[in-house]
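Only one protein chain is missing from this complex, and each of the others stays in its spot.
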Amino acid sequence: MKARISAGSRLLGNFVVLLLGITTLMFFALRAAGDPIIVMAGENAGPEMIAALRQQYGFDQPLLLQYLYYLGNVLKLDFGASLASGEAALPLVLSQLPATLLLAFLGMTVTLVVSVPVGAWLGARPDRASVRIVSAIVVFAQGLPGFVTALILIQIFVVQLMWLPSLGHADVRTWILPSLSLASFLAPKLIRVIAANVAEAMRQEYIRTARSIGSSAASILWREAFPNAILGTVALVSAQFAFLFAGAVIIEVLFLWPGIGLLLFESAQTLDFPVLQAITFVVAVLVFLVNTLSNLVFRRIDPRIGQAVS
Amino acid sequence: MLRVAIVSLPPAYGNPYTAMGAPGAVTWQQLFDGLTRIDEAGNVVGALATDWQLIDTHTWRFRLRENARYSNGAAFNAETAKEVFDWLLSNQGRITPVGNELRGLAEVSISGPHELIIRTHQPDPILPNRLALVMMVEPKSWAELGPKAFGQQPVGTGPYMLESWRNGNGAAELAANRYGWRRPHIETVELFPLHDHAARFQAAISKQLHLSQSMRPEELQIFSERGFDALVDPTKQIIGIAFDVAGHPDSPVADRRVRQAINIAVDTQTISEVITYGKHSPASQGAAPGVFGYNPALKPYPYDPIRARELLADAGYPDGFSINATIVMGTYANDVEIYQKVQQDLAAVGIDLILEATLFSDWIRQYVTGKWRTEAFSLAWNTAPYYDSIRPMDYFSCGKAIPFYCNPSMMPAIENAATEMRPKEREQALQDLQLRFHNEAPSLYLLEYGHIWVSSNEVSGFAMANGAPQLYKLKLKARD
Partner (left out) sequence: MSARANSVAGWWRRIFRRFGSLELLAGIALFAVILILILFRAQLQTHDPYVGDLYDRFSAMGVGGHLLGTDNLGRDVWSRLLEGIRWSISAAGLATVIAFLIGTVVGLVAAQVSGWVRTLLNQIVDMALAFPSLIIAIIIVAVVGRGFWPLTITLGLVSWPVFARVVYAETLSLLERDYVAASRAFGARRSAILLGHVLPGLRPTLTVVLAFHFADMLVAESALSFLGLGAPLGVPTWGNLLQESRDYLMVAPWLLIVPCAGIIYAVVTVNLIGDGLSSLARKRGLRIDL
């Protein structure tokens, strides 16, 4: 029990350090990227106007002072207000988070529903002709950038056939194309990982033993091969989570999906520092959660690796 | 429900003083009115003001519309108008882009319940034009909430009022303003901010939208096959590439002959015909026809690469040279294509133009601070939405806070045109200036550009004014 508590507090400690590190890095990196005051002042602004605006937003203070003030606020979970709209930054980001989580959930669901059966089937019998063809299709799909898939899906289902909408978020029909597009980012690779793991597992000694004592192929797959496949899957997904988020930005922009990816894109145009900082914070928390979860799964499946990795 | 796709919503939402014109104007003009308005033909007409006179060179009297109300029921009158102007002239208001535009105002006073007296520091012949972009907010809410919160829940006299900045579909939702002095035919509007052009096109062509902003000329064929109409915004800008003469005095572009050579080396006629399918004509000067001060005697620089080479040789560059230009992509439809064609034409006369595409935030930082990394940059002669050619001359001269082109010999003429109150003399002065600018060529004059809007066959009555669609005039056709 004691070990558990100290492990937990160590985890929490790591978490806090991670967040502080990221918010600090973001603070200085953003200021290297540009000047939001000038964007706000507009094209016709003169130096006095810009100076006055700078003062109004506290950008005229020495950088270190600004940083300390900022840090103090971050510890209170106050990321300031959007430079453009004045909305409180963190609440704004949190209000748009559900849409992204929904998209991620839908995308992952589609991905798993497609990848697991296909991957298992591909891995179980790697030498049949049909398998080679499907394999080829999967590699093909891996080469298609995500936004191209979205473009093609929209062209077929929205423009030509007019079956589905590409705009909107309110009803279920608007969820179909975005989740398919997001799934196309991850599914091909996941299929291959599952297939590789399943194929590998099938080759193990214990499979042969199980087979020799009469267990059916399906039950072998289920009991022995899958846990290993899941290990590989979880490792892949958690490592790719950040990529998934980047892909989600593109999907959200294309489909006008009101999530934090779209918010990130829009805020980047005007260099809205507070919102960008809040988004980074929230994404860091999410990444941390995903990592922790995946480590837990590791530990359940293979205690040896779990211990080493954590 | 009317569904419209626009390039973007104003980042500051309903705070109409955070920018002059695009992109916010499209949204703000549905929610607010100014004292005046520029109509479809480019004339300044009344909106919240019914008429106005000059009392003397520095003073105007504006008679205001009676019975106009804000969307919260409050009345619009001289008192509320004065409160708005006072804020814009205050320390806080002065540092907003709109407040900055009104820095020529000295004082606004009331001469009757629906009458305003506006006094300016200098004679300002285009004050009525300027006021077309000064949206009248409801001053009590403005004062109570403060600009930022007001932006979330704006209150204006426009035909529509705001329901939500992001509804379930990710769009801004507008509803008819029941106190408005103009009743819209269509009760609710959804504004979809689709920044990405291809996404906007696909949404429009699949009939998910009734109206879509900024489409490309090569798409119009496809649109008309599907029953769409296209309208080119009559408020035009002259797009082009300006030269940082002041910041790069030793570069080739500091020489007028070089700038003229660049103008005649580029085949704007072909660009207009082939890339824009004739929708955008070649520009002859820093204004389009219909703008006050447009000089009809001027023709676009002819396409003459041989003469261009001669000019370059005269200026001391017989073998050409290399320059860089900072451009922002996507501001105007086809701009990327146009700039690359310019690049090709210049390469044919020995000028190696390197295009550095960058983000708007980077472009504006260089523009405002006057520190250009490159010898040239993309910039438009923006006479919109004043419809008056004096405005771009403010920044294409020593009048800009940190100028990129400063020719002191032109300043007296510019200052004169800016304060000349007699229309005929003023028009002449502006036309003379257009000729001088044409010859000085502080920029490469490219095309007379206006955004192309498409409307589906499910709506009728589409018109534009002030650079924004007049949504309240649209009617939905009954479905058969």
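Some points to look at:
Per-chain numbering from 1; labels A and B assigned in written order.
By definition in this document, contacts are C-beta pairs under 8 Å (C-beta built on N, C-alpha and C of every residue); 3 or more make two chains touch, one makes a residue touch a chain.
Everything numeric in this text was worked out from a predicted model, so none of it was measured.
For the chain excluded from display, the touched partners among the shown chains of the whole complex are A, B.
Across A:51, A:131 or A:144, the single residue that touches the chain missing here is A:144. Residues 197-198, 201, 205, 216, 218-219, 222, 270-271, 274-275, 327, 329-330, 336-337, 339-341, 343-344, 347, 355-359, 361-362 are the ones on chain B that touch the missing chain. Across the interface with the omitted chain, chain A contributes residues 14, 17-18, 21-22, 25-26, 29-30, 32-34, 136, 139-140, 142-148, 151, 155, 159, 189, 193, 196-197, 200, 232, 235-236, 239-243, 245-247, 249-250, 264-265, 268, 276, 279-280, 283-284, 287-288, 291, 304-305, 308-309.
Note that in this section only the chains that are shown with their structure count from here on.
Looking at the complex, you find that chain B touches chain A at residues 8, 11-13, 18-20, 91, 94-95, 97, 100-101, 146-149, 151-152, 166, 168-171, 192-196, 198-199, 202-203, 205-209, 359-362, 364-365, 367-369, 394-395, 401-402. On the side of chain A, the complex with chain B involves touching residues 34-36, 38-47, 49-50, 52-53, 56, 81, 84-87, 151, 154-155, 158-159, 162, 165-170, 174, 253-258, 262, 265-266, 269-272.
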